[in-house]
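One protein chain is absent from this view; the other protein chains keep their places.
Lettered A and B in written order, each chain numbered from 1.
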Amino acid sequence: MSLFEPTAADFEPLARQEKTEQITRPSLSYWQDAWVRLKKNTRAIISLGIIVLLGLFTLIGPLLWSVNPALQNLDQVSQAPSWAKSAVVIAPYQSWNGIRLDNYTSPARTFTSLPAPTGFSTADTPTTQRVRLAWDQVPGADGYNVYRNNRAPRDFNDLGLPLGSTYGDELSYEDRLSLEPREYYYSLVPTDGYDEYEVYSQLILTPALALTPDEAVERELITDPHEVNIGDYLTIEFHPLGTDYLGRDMLARLMEGARVSLFIGIVAPFLFVLVGIIYGGFAGYFGGQVDGLLMRFAEFVVALPFLLFMILFKIAFGIGPGESGIMPMLLALVLLSWPSTARLVRGQVLQIREEGYIEAARLLGATDHYLVLRHIIPNTMGVILVTLTFAVPAAIFTEAFLSFIGMGVAPPTPSWGSMCNEGVKTMLSHPHELIFPALLISITVLAFNLLGDGLTEALDSKMRSRD
Amino acid sequence: MKISLPKFFLPFSLAYCLGAQASDAVDFESQTLTIALTQEPPQLNSAKATDQVSGTVLGHLMQGLVRYDRRGNVIPGVAERWEMDEKTATFWLREDAKWSDGRPVTAHDFVFAWQRVVDPKTASEYAFILAPIKNAAEINEGKLPVTQLGAVALDDRTLQVSLARPTAYFVKLTVFNTFYPIRQDFFESRGDQYAAEAKDLLYNGPFKLTEWTHSASLKMVKNEHYWDSENISLNAIHADYITADTRARLNLYTDGKIAFTRLDGETYKDALSQRFRIRRFTTGSTFFLEYNHRPGKPTGNRNLRKAIQSVFDPDEMVNRVLATPGNLRGESLFPVWIKGVKDKFRKEYPAPQAGYNIKEAKRYLELAVKELGSIPPLVLLVSDSPTATKQGEYIQGVLLNKLGIELKIDVQTFKQRLAKMTSGEFDIVGAGWGPDFDDILTFGDLFASWNMNNRGRYNNPEYDRLVRLTMNSTDPKTRMDAMGKAQQILFDDAVVLPQYEQGVIYLLNPKIKGVARRVIGPDPDFTYARIVP
Partner (left out) sequence: MLVYTLKRLFAGVITVWFIATATFIAMHQVPGDPLMNDKAVSAEIRANLEAKYGLDKPVTEQYFIFLGNMLSGDFGISFTQQNRRVNDIIRDHFPISAILGLLAIFFAATGGVLWGALTAIYRNRLPDIVIMFLVILGISVPSFVFAALGQLFLVNLNSLFGQSIIPVAGWGTIWHMLMPSMVLGLGTMALLTRLMRSSMLEVVNEDYIKTARAKGLSPTRIFFRHQLRNAILPVITVLGPQIAAITTGGFVVELVFAIPGLGRYFVQAVQQLDYTVIMGTTVFYGAFLVLMVIIVDILYGFIDPRVRLS
């Protein structure tokens, strides 16, 4: 039996083999792996797309739809979405003295009943600028009440809006109260100067949508008032999503409002959830005295009255009148909202800390740093993402609530939340003022929820094995 | 015992199990009326009450020396007759006026109440309204003891008031809740708790408070000891709901739970589509923009104020921004209902009007720019109500689009706004003024240099002279001429920018008749209301 005799050739290095058997998959870090799996999640990708679109809506939108969001148009207040309308050009408004009786004396007594007024008619062509009504004297009456309704009145108690009263010697009335180009039912009731006689006459008319040359110039429809003649028709501004209570373009306002709402709605939750994770993770991981102390401080912060500190931050920041005040609001939100996340994370960490795999890792000599980053935080991700997605609408509504009680962003800067606030008041008569901002908030929330779901699945290390 | 089947099943029927116990808006049988209040009355001590809701509730529970009828004429209240000259006013009290415990209302009760009001210890914010009474101001400043007040009970039924100065409107003044009587023994038995609960108050008006659940409900029941109780039809007024939310109150009205509610620009269209009968009422308050006249403020410049005056269109404000019926265009500080010499003041002394004039405005603005160098951004201070903000946004748009003036809106909560108004941290402030008594002076002295409610610190010796003249004269012609001139100064100097005279629209259950709405005094007044089947 001969022993192995090494030769010189045995000491030559082996030739580099290009192909060996691959038994490992590419070594991916935890986050790389998460990204790979996130890309496979259709819902998450869609939601990412929506978030990008919202970003574009906010940043690029105003460049494409360059309507001034603060420009008021009191002729088109609370208009529902519609196609462009055309309006007739009329002469500027001239005050009207009306029709008055000379040598009028009040009737000596009141009567039990009077006949309905006659000759109830318009004094000239009714337009949305003004409707001028005139009638014949009712002998025995010492005044008249004028009503306007949007539908045919059923009876005397259904005459509609009480527009105004005239004295006995005035046989005319000029209505300029937010007129729209629609059918109106005017009613005229004689009075004894105080109480009404239960009779009325009716007049049905539809004012024409109108504007003056000067108004057309102001609204940049034409450049020179002499370009148009009285009686011409002009196509007026187009508002694809309608207008608000001051006739401002809803689309432009939604785009501008997105800046405030998305900034508050995204930045604030990210910041305070981050603070909460660090704080709660720290407290939960170390436990004992540290935990007790940190948690007592968190309780202290939760109990502070938010409103009071909000005012205080505003003053501390030296926010002057008319300035947006968005930074103090952000700060107040972050400083006062983190404890709930912290508590939640701490609770999770306390639980995970006791898990077998943590002990195993620790036995293998894992450092605190490694344990927290590789094991504990990823395992709390599910719950954290849920709170994060909830914090988005909560922050948007906190801003809305603050706007509601006059501590939010300064007008005329809109925000989705404050637009909702305004919209809810007229939700029956002008639903579009509520629906559009609410829809945008819902879409934002939906997108973040789906993304959160996708992330949860992607980040969950236990689901790794199944791919 | 025979039980009929339907009755037996009644407790098990859906309606019974679910049925709410709350009463309906009106009940003919029991003559009961249910309403909602906009807030909890903060103060039912008549000597200290300052707000509208407390005033309305108190107006049903108490009665002063005189009162108003439905058309605003002064008629006897606790006093059955009175006499007045330049130095004294004497009231003779009716024999049958009684407190709710049956004891008579005496002149001493009025003297005691008025002494409480001017006593600096009470710290009544409305102590100023007693100023026409001799020594009232001095007592209020702590210079004289309360016993020196110029109101003396000659006997149980005769009250003699010495006046500090001739006061043409003194009798009308006594309608106001600050002048209501308070009985000494009862007041002292309650101490700090006086008027805190229903049992801590004594009533001499048509109704008495039997139940007061704070922030929830007040139940008022007919006071059988009231001297005119025969003419009171209602047996009870239940204020079963307290909420400031207009829509919630409209919902309660629609549900048949309350008989009265005020509408606003946002809710009236819903009321219209429900085919409710909408009524209109002008409250008699004026709303205006008040400029800061303190030295160094840009709004101290008259040309700038005139420029804004020429570009502001009160018609647009009323018809397109407020957009509810009933508001009148703001033309003057003095509302249309103020009485003049014979007719209404505003008919005898028509308010001068600028009218919308862009050319004139630009001319004034040029002058202002010359004097000021440039126009800095102005600060408009407004309260935190949505309506105020909306109006502010409108003014902001007008000034920017028509004059190129930048306006910053400073939205502040109630106390912060007041603090800023007092310290002068504003250029323009949205303000309103409601009448305290039925005389032109309730508005006229607002811009006198000594008036602490003159928050813009407008100071014009000529204006002051006119106010003093009106205060010290009893001749209607002299007084109105002076106020006519004051109105001209307010316009020429553009001291304030009148925006509108407030009007409200409201719903009232058609089964209720005889509800009075008034500019001064409790409003709405259900005292003489009755429910018809």
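Following the convention adopted for this analysis, contacts are C-beta pairs under 8 Å (C-beta built on N, C-alpha and C of every residue); 3 or more make two chains touch, one makes a residue touch a chain.
Bear in mind that the values here come from a model prediction, so they are computed numbers and not experimental data.
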Residue, one of B:D69, B:D85, B:E141 or B:D185, that touches the chain absent here: B:E141
Hidden-chain contact residue, picked from the options B:T106, B:S124 or B:T324: B:S124
Which of B:T32, B:N45 or B:N509 contacts the chain that the document leaves out: B:N45
In chain A, positions touching the absent partner: 288, 292, 296, 299-300, 302-305, 307-309, 311-312, 315, 339-340, 343-344, 347-348, 350-351, 354, 356, 379, 382-383, 385-387, 389-390, 393-394, 397, 400-401, 404-405, 417, 420-421, 424, 427-428, 434, 438, 441-442, 444-446, 449, 456, 460, 462-463
Chain B residues touching the omitted chain (full complex): 14-15, 18-22, 36, 40, 42-43, 45, 48, 50, 120-121, 123-128, 140-142, 192-196, 213-217, 240-245, 247-248, 251-252, 254-257, 384, 413-416, 418-420, 422, 452-453
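We adopt the following convention: only the chains that are shown with their structure count from here on.
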Chain A-chain B separation of Cα centroids, rounded to whole Å: 36
Of all residues in chain B, those that touch chain A in their complex: 71, 247, 266-270, 272-273, 275, 277-280, 315-316, 319-321, 323, 325-326, 377, 379-381, 383-386, 389-390, 392-394, 396-397, 400-401, 407-413, 416, 426, 505, 510
Touch list for chain A against partner chain B, complex: 70-72, 74-75, 77, 149-151, 154, 157-164, 176-178, 194, 218, 245-246, 311, 320-323, 404-407, 410-412, 421-422, 425-426, 428-429
